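I'd like to ask some things about the structure below.
Note that this complex is displayed minus one protein chain, with the remaining chains in position.
Just so it is clear, A, B and C label the chains in written order, and each chain counts residues from 1 on its own.
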Amino acid sequence: MQLGIVGLGKMGGNMRTRLRNAGHEVIGYDRDPNLSDVDSLEALVKGLEGPRAVWIMVPSGDATRDTVHALGELLSEGDILIDGGNSRFTDDLVHAEHLAPKGIGYVDAGVSGGVWGLENGYALMVGGSDEDVSRLMPIFEALKPEGEYGFVHAGGVGAGHYAKMVHNGIEYGMMHAYAEGYELLAASEHVTDVPAVIKSWREGTVIRSWLLDLLDNALREDPELADITGYSSDSGEGRWTVEEAIRLAVPLHVISASLFARFESRQDDSPAMKAVSALRNQFGGHAVQSKK
Amino acid sequence: MQLGIVGLGKMGGNMRTRLRNAGHEVIGYDRDPNLSDVDSLEALVKGLEGPRAVWIMVPSGDATRDTVHALGELLSEGDILIDGGNSRFTDDLVHAEHLAPKGIGYVDAGVSGGVWGLENGYALMVGGSDEDVSRLMPIFEALKPEGEYGFVHAGGVGAGHYAKMVHNGIEYGMMHAYAEGYELLAASEHVTDVPAVIKSWREGTVIRSWLLDLLDNALREDPELADITGYSSDSGEGRWTVEEAIRLAVPLHVISASLFARFESRQDDSPAMKAVSALRNQFGGHAVQSKK
Amino acid sequence: MQLGIVGLGKMGGNMRTRLRNAGHEVIGYDRDPNLSDVDSLEALVKGLEGPRAVWIMVPSGDATRDTVHALGELLSEGDILIDGGNSRFTDDLVHAEHLAPKGIGYVDAGVSGGVWGLENGYALMVGGSDEDVSRLMPIFEALKPEGEYGFVHAGGVGAGHYAKMVHNGIEYGMMHAYAEGYELLAASEHVTDVPAVIKSWREGTVIRSWLLDLLDNALREDPELADITGYSSDSGEGRWTVEEAIRLAVPLHVISASLFARFESRQDDSPAMKAVSALRNQFGGHAVQSKK
Partner (left out) sequence: MQLGIVGLGKMGGNMRTRLRNAGHEVIGYDRDPNLSDVDSLEALVKGLEGPRAVWIMVPSGDATRDTVHALGELLSEGDILIDGGNSRFTDDLVHAEHLAPKGIGYVDAGVSGGVWGLENGYALMVGGSDEDVSRLMPIFEALKPEGEYGFVHAGGVGAGHYAKMVHNGIEYGMMHAYAEGYELLAASEHVTDVPAVIKSWREGTVIRSWLLDLLDNALREDPELADITGYSSDSGEGRWTVEEAIRLAVPLHVISASLFARFESRQDDSPAMKAVSALRNQFGGHAVQSKK
C-alpha cells in the first residue's frame, strides 16, 4: 500500500527502505533535501491517493506537535496519521482530539529496534481504534520482525506509546542490573577475566538476553571499557515511566534507581554529598575533603 | 572419563543423565537408595580408578562441608573434588585449604540451567587451577551447552561460585525490572491487553531475553497471575551479592532493591511502615488505620 | 491588622485562634455554619476594610482553585489573597496569573506545625513579591514560632509551597530512616528493650529530633506498635517532590524509596512480586506459594 513518511533520519530512513523492500510505495519527506523524496509536506500529501496514511518520525515534543498540526491542515476526512516517534502517550490523546473533528484518524506506534531494525524488523506497539489499526496492518506486517512476536495492538490511542514507555523503563532497569554485576566483577580480586565471564553467560544461563550479547560485543572491543565514560543522557521514556508510577501509586525502586544513576552520571560532584560532607564536618572529627 | 557424583536430586540426577548420554561413566551416590548407584561414599570412591574426580551436588552450607570432609578422608593424592552446588565463594577457599595438605585438588563450579539444563546444557562458571580445570574439561564439555558460550574458567578457587553469585544478583535485578514494568502495565487504564504486550516484546525489542520468554509463558497460563502469590524466598546468592558490594564499596541500588522486595513479600505488615504510621499519628491529623 | 480566613478546619480554626490571641481581628468563613463567623464569602469580604488580606485554608486542588476564583470576583485592586493550603507550587503560578489583571496580589504560604502549631507557632514558608509579603508581616509574625526561626520569604510566587513541598519530601525520608532503624532493632535478638533504646536517643545523639521525640511518645503508648497497621496514605507533597526531582534531574533515592514504601503499604499483594514468583516458577525448582 501507499505510505507517507515525515522525517527520514536514521530510523525513518531505514523504515522507508524496509517498507520499499517489502513492495510498498513510500513517499518520504524530510527538511534535508538530500534525504527527501518531495519538496514539501504539501507535495507528500498530494502524492498519495486517499484515503491516505502518513507516518510521522520526528523528534517528540514541539516538532511532532507542529507536524501533526501542519498535516492536520493538509489531510482529509478518512486519512490516518501515525506518530511513530518517541512521544509521551499523553501527547497522543491531545493529537487525536485535535484531528478528530476533521475526521482524520490517529494511531500511535512505539517502535523498537534501533540500527538493527532495518534487517531484523522493528518491534511495534500500537494504539488506536480497531478500524484504523486494521487498515494499517500491511505496513505493520512489513515493518515488524518475522514470526508471531514483535507486534501488539495494545489498546486505544496512547496505548502504543505507553507500552513503549514501559519497555524503555524496563530497559533502564535491565541495563543497570547488568551494569551493577559488571562493576562488582570488575572490583573483585577473585574473578580474573571479566569479559570471559560475561561472554560465557550468553548460553545456558537465566540472564541470557540480547542486551547481554551487546555487552559481550562491547567488552570484546574494549575489555576494560577504558575508552568510554559513564556520562549518560536519558531520553524521556525513563522519566515518564517513573512519573506514571507516581500517578498510579506503583512502587518502582529498580527503574527509578536506574534513572537516578543517569542523573548522577552527569554530575561533576553531587550537591547532596556536599551537604553530607558539610554535616559530617560540623559534628566533627570526620576528615572532609576541602577545596581550600 | 569417569566421574563420581554425590547428590542426585533434580540437578545432580539430570547432570548424571546428560554425562552418560555423552558417553561418560558416572557413579552416583545419594542418601536415597532409590536414586543411588552405590551404597555409600566409600563404595563410590572405590568404584572409581585414580586419579579420581568427584562432583558434589548437595545443599550449600553444612551438607556441602560435611561431604567435603568425608570425601577428604576417602580420596587420595591427585584426586580432584568439584563443588557444583550453590556454595558461597568463601566456603571454597576454606574447602581448598582443607584438602590441599592431602594433595587433593579443588574446583568450584557455578551451575545454571535449572530444569532446562538436561536438554540444553548447563552454563558453567568454574574456579580452580589451570591444571585441575584442564583435567576436567571432558566433563565440562559434556555438561555445557553447544557452541562457544556457556563455559568460563573465571579464575582461581572461588571464582566460579563468585561469577555464579553475580549472575544470580543480576537475575534478581532483571526479574524485578520486568516485574515493575508488568505492574505498571497492569495498573494502567491505557493498556488493555497486558499479556499481548509482553508477548510482543519477544522479538525486535531491546529487552528480549529468555526471562521475558518465561514471563510470556507464565501469562499465557495465567493472564492475570491470579493463581500465584507474591511470596518469594531468596536463595543466598542475592544476599551474598549485596554483602560483596558492601565489602568492595560498589553501589548496588538495583540488586539490593530487588532483594529487599523479596524480604517485603514475606511480611504480613511492614514494621517500618507501622513506625511511619505511628509517627504520622503523633503529629496529627493523618488518618491512621488502627487495629483497635 | 485585619485578616479574612476561608476554611476553618483543624488548621484554619487554630490559626484564627492564634491570630486573635495576638490581637489581630480575624473574620473566618467556613461552609460549616457552626465554625463560621459569617454567612458567605461575600459577607467576609464586606466585613474587611480595604486593602484587604484573605487567607485560604481549604483542600488543595479543585477546592482551592474554586475559592481563588470566587474571591477573585469579590476582591478589589490592592487586596491580597494568600493560599496557605497544601497546594502544588505550579497551582500558585496559575492563580497569581489569574488575579494579576484585577490588581489582586497573591502570596503562597507553606504551613507546618500540625496540631502543635496553635501553641508553639506555625513554621511559614512564603512566596510572593517583597511588597505583598511586607504588608502581611504582622500576620506572619503572629503565626510563626517565637525566635529567629520558623519563617522564610523563600522567593517569588510559588516559592513558599515549593519549600514546603521539599520539607515534606525530607520528612518522608527522615521518617523512613527512623522506621528502618526501628524495624532492625525489633528484628534483632541482641537488643531486648527497643523502646528504651529509642527513648535514650533523645539527648546527646546525632539523630535527636522532634520526630524522634514523637516516636518515643508513640512507643510509650504502644511499645510494640501492636495496635497500629502499616497502611499509610500519602498527601501529594511526596509525589510532587519526586516529580520535581525528575524534572530537574536530581537523584532522589531516599525520598523516592520512602514514597514507594507508602504505595507498598497499601497493597495486599505486590503485582511485581507475583511476576517474580511466576518467573521463578517457570525456570523451575523454586517453591512458589500458589493459591490453588
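By definition in this document, contacts are C-beta pairs under 8 Å (C-beta built on N, C-alpha and C of every residue); 3 or more make two chains touch, one makes a residue touch a chain.
Computed from a predicted structure; not experimentally measured.
Of the options C:29, C:55, C:106 or C:122, the residue whose C-beta touches the omitted chain is C:122. Residue A:211 is the one among A:3, A:54, A:196 or A:211 that touches the chain not shown. Considering the complete assembly, chain C touches the hidden chain via residues 89, 112-114, 117, 120-125, 127, 144-156, 158-159, 162-163, 166-174, 176-178, 180-181, 183-185, 187-188, 190-193, 196-197, 199-212, 241, 244-245, 248-255, 257-258, 260-261.
The chain not shown here touches chain B at positions 206, 234, 239, 242-243, 246, 249-253, 256-257, 259-261, 263-264, 266, 270, 272, 283. Think of the hidden chain as still there; on chain A it touches residues 10-11, 114-116, 175-176, 178-180, 182-183, 186-187, 211, 214-215, 217-219, 222, 225-233, 235, 253, 257, 261-262, 264-265, 269-292.
Here, only the chains that are shown with their structure count from here on.
Two copies of one chain, chain A and chain C, touch each other, and the residues they use overlap strongly: the shared fraction of interface numbers exceeds half.
Centrality by C-alpha centroid: the chain sitting nearest the overall protein C-alpha mean is A.
For the pair chain B and chain C, the distance between mean C-alpha positions equals 47 Å. Distance from the chain A centre to the chain C centre is 37 Å, each centre being the mean of its Cα atoms. In chain A, the residues that touch at least two other chains are 206, 249-253, 257, 260-261.
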